Structures are given as C-alpha cells and as structure tokens.
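Missing here: one protein chain of the complex. Every other protein chain is in place.
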Amino acid sequence: MVEIDEDLCKGCEICSDFCPKGVLGLSDVINKKGYYLPKTVKKNKCTGCRLCELMCPELAILISKK
Amino acid sequence: MQVVRINVPGISNINLKKIKESKVDFRKTHLKEIENSTHFLLGDEAAAYGALYAGCNFFAGYPITPASEIAEVLARELPRVNGYFVQMEDEIASISAIIGAAWAGGKAMTATSGPGFSLMQENIGYAIMTETPCVIINVQRSGPSTGQATKPAQGDVLQARWGTHGDHEIIAISPSSVQETFFLTIEAFNLSEKYRTPVILLMDGEIAHLRENIIFPSLEEVSVLERRIGEAGSFAFGGEMVPPMSMFGQGRFLHVTGSTHEPNGMRDVSSQSVHQELVTRLYDKIKNARGEISRVEEDYVSGSRIGVLSYGAAARPAKGAVLKARAQGKAVDFLRLISIWPFPVEAVKNFIGRVDKIFVPEMNLGQISREVERFSAKPVIPVSKIGGMIHTVDEILEQINGI
Partner (left out) sequence: MAFNSIKENRFKHPRIGKYLRQDILPTTFCPGCGCGTVLNCFVKAVEELELAPEKLVFVTGIGCSAWIPSPYFKGDTLHTTHGRSLAFATGVKVMRPDLKVIVIAGDGDIAGIGGNHLIHAARRNIDISVFMVNNRNYGMTGGQVSPTTPFGVFTATTPYRNTEQPLQAGEVVAAAGANYVSRWTTYHVFPLVKAVKEALGVKGFSFVEIISQCPVSYGKMIKMRKASDFLKLYRDKSVRMAQAKNMTEEELKGKIIVGKLQERDRAEFVTGLRRINEELQSELSD
C-alpha cells in the first residue's frame, strides 16, 4: 500500500510518472501548501518495488504491506 | 652605547636560576629537552615553540617568506608531541583546515604573510562568526601586493582589524622581540580560547628573521588556558557572552554555520532580531573585554611634553630614540602597544593626556597614527618608514627634536 505524507508532498509528479506499474496518478486534492497530491489509481498493481519511495524528494511516500 | 631592554611580560615570573645554556641538537629534540634552557633563535622559531608550549596540536600552512620557518619548525616538532602538520595547497585551504581541526577538538594555528593573509580574510570571518578558537600569524612584509617579499613592514595593521567583511571585532597582538614572540604566541592561544575567537599574531619580517637570545621556561611555569567545553544540551552559540564550545564526535549533532544562526547553531537568516543579537554579542564579547585584553608597556617620566607611541619592530628604535632624548635632557614618554586590537583606548587616552605632541613611528604610511588621531585633539605626527628598512634611532630622534 502506498501512503502519502500530505504535509510533505510538493506535487512534483515524479512518483506518478515513474511507477513501473502506473499505480499512482494525480488527485484533485490540494494540500496545505497548494500542491496536488498523488493518489493510488491501480491499487492491486503495486509490487512493493519502492521506486517511488526512494525517488521522492521529500521522503513523503511510505510503502507498507497491506 | 646604551642597551635598550624591551620589557617582556611573562618573563618576570620565570625562575631564571634554572636556566642553562643549551647545546641541544634540534634535529633530535623533544619539547621536554628544551625546557629551562637558553637558545639563540629566530623570531619565527620562537613563535613555533610558543605554539608548542601552548599545546598546539595542529598546524596547516603554505610556504611564504618570511613565515616559512614557522611551518618548517612545526613540521618537525608537531609529530614529536603527537600533533599534526599539513602543508595545504594554498592559504585559503590552510585557514579552512585549522578551523575544521578546531571543531574536531584541536588547538590549531596557521602562519602566513601579507598575500596569504589577504587570501585568508573570508575564512577569518567564518572563524569569527562561528566563534572558532584558532591562531593566525601574519608575519608582515612590505606590500602592497608582492611588494618587497623578503623585507619587513607593518602595513597590515588596519587589515587585521577590518580585512574581513561585515561588522566584527578582532584580537591582534604584536611582539617586539624574539622572547616576546614566544610569550605572545602562547598568549594568542589563551586569548583565542578565552574569547572563542580567532586571534592574529601580528609579527613583522624584522623580528621574524632576527636572532636573539631566548629563554625557554619549564612547561609548568607557562599558563595555558584549556578549552571550555559545555555540558550536553548547552547552547554552543549563545546563552552566555562567551558560550562554552562543543566538538564533533560528542553525539551532540552540532550544527556550525557561517550563516546567521540561533543560539543552538541552526541557521536563521530571516529574523532581524536573531542577527542583531548574534552579531552584537560577537562584537561586545571582545569590545567589552577591552580592559582585560589590553596590554601595553608604559615608560613614563614626569614633566613630559612629548610622547612616542609604537609597537612591533619599530618600537625598538622608537624606545632607543626616547632614551637618547632623555639623555639629552628632554622628558619624553614612551608607550608601546602590545595588543593592537581591540585598540587599547584607555591606555592611549591616558598617554595623550600626559603630553602635548605624539609621535608614532611605524613601518607603514600611518595606520596606528590614525587610530591615535581619533582620540587626540593634540597633534599626532606619524613617523613613517617604508621600503623594508627599519627606522634608525636617530631618524626618530630628529623628528622628536623637530629637525
């Protein structure tokens, strides 16, 4: 499961652009700083590769097993 | 011929009876072997040994005339006392390395001359801003620029005060003899620890390359101030006028920065009050301690109408001229500055009050004379000599006698 830290995200879209399985997309939720947050669009496709978790410039993504 | 004695603060405390002339082979010397002995050494060598006595355990430098001998002696001696010497790639690297070493717990020093001193200015400011104790020796030589590389001068006095950018205070002390160089180097280390600031030892090529008799006291007779390390959780950059220091490797996650910072060291450049508080404390820490830091030598006679003020190498012919004038029946006061910055205002004002006219012999075109002028309504006459030749007694005497 992909958990996004809403207070940290800056809406750079690296995670949604690079997920090999297209798990993440952009939501229409804006956080306190005015950035659009990513959201899970293909929940069951996540393989736990943790690429998004490692690429995120804000350490705003945590992959957990669910 | 009259022998002029420059009084050297520090030497009166030494048990002179223990001193023997030494035939020690410097190539095989351990510091303990030179205790309680006399030698005939260069000013540069005296500075190096002073550093060793003060507990210096790190030197980084770059060769430059007339300071290279300091590096050479320390390259040989520091490893003997389990210290470290590194010749860095330039003077900027040298001052950087000594600051790094200081934060890793070392007592660090570098030595250079005018051109290197100019290069070091940015990081001297860094040491001031981060309150890093360290000693910078500037063996002044004839400038500006490459100038007369092998000849002495006193032209960096104002640069020592204002060389780095921004509002800051600095401590600078200037010896007039080889023996005094030894003691003032130790004093420089002590002042740097006491006030957590870089201290500049303003030597000049004249004393640096002069050989004179020097007494090495026993290590116990020399008072060395150790670094005050704070408790865990204490602020390393505020809370007290001179905060206790911390070091790397203590698990304190210390944050040292040249940016404006809070008492805990974290950068904060957006607050006007944080900056004001920090920079005025750095200023006050030295300015308010001027009374304790100031060191002068006063040689006053009653009824004096003329005063001679000097420092460093020029103080020697200056004193000679004063004594010769007195022998000719003139009452002349002599004030020798040992600490140059912070400027010993009280002693100088008192001196000005005693006389009608002040002469300031210096090997520059009038740097300290300007400072004296600031405090004097009476005429202040610079007795300048540049070109790498120190004043003669008679040159100064002529000025005193109004010829």
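Here the chain labels run A and B in written order, and each chain numbers its own residues starting at 1.
Throughout what follows, a contact is a pair of C-beta atoms (placed from the backbone, for glycine too) under 8 Å apart; a residue touches a chain by one contact, two chains touch by 3 or more.
Because the structure is predicted, anything quoted here is derived from the model rather than measured.
Enquirer: Any idea which of B:Val86, B:Met241 or B:Val345 touches the chain not displayed?
Expert: From the options B:Val86, B:Met241 or B:Val345, the contact with the absent chain belongs to B:Val86.
Enquirer: One chain isn't shown here. Among B:Ile34, B:Val73, B:Ile99 or B:Ile358, which residue touches it?
Expert: Per the contact definition at the top, the residue touching the missing chain is B:Ile99.
Enquirer: Touch as defined at the start, partner being the missing chain; which of B:Val256, B:Val355 or B:Ile368 qualifies?
Expert: B:Val256
Enquirer: For chain A, enumerate the residues touching the unshown chain of the complex.
Expert: 3, 5, 7-8, 10-14, 17-18, 33, 35, 51, 53-62
Enquirer: Which residues does chain B use to touch the chain missing from this display?
Expert: 30, 57-58, 60, 79-80, 82, 84, 86, 88-90, 92-94, 96-106, 108, 122-123, 126, 233, 248-249, 251-259, 264-267
The definition used in the following text is that only the chains that are shown with their structure count from here on.
Enquirer: Just how far, in Å, is the C-alpha centre of chain B from the one of chain A?
Expert: 60
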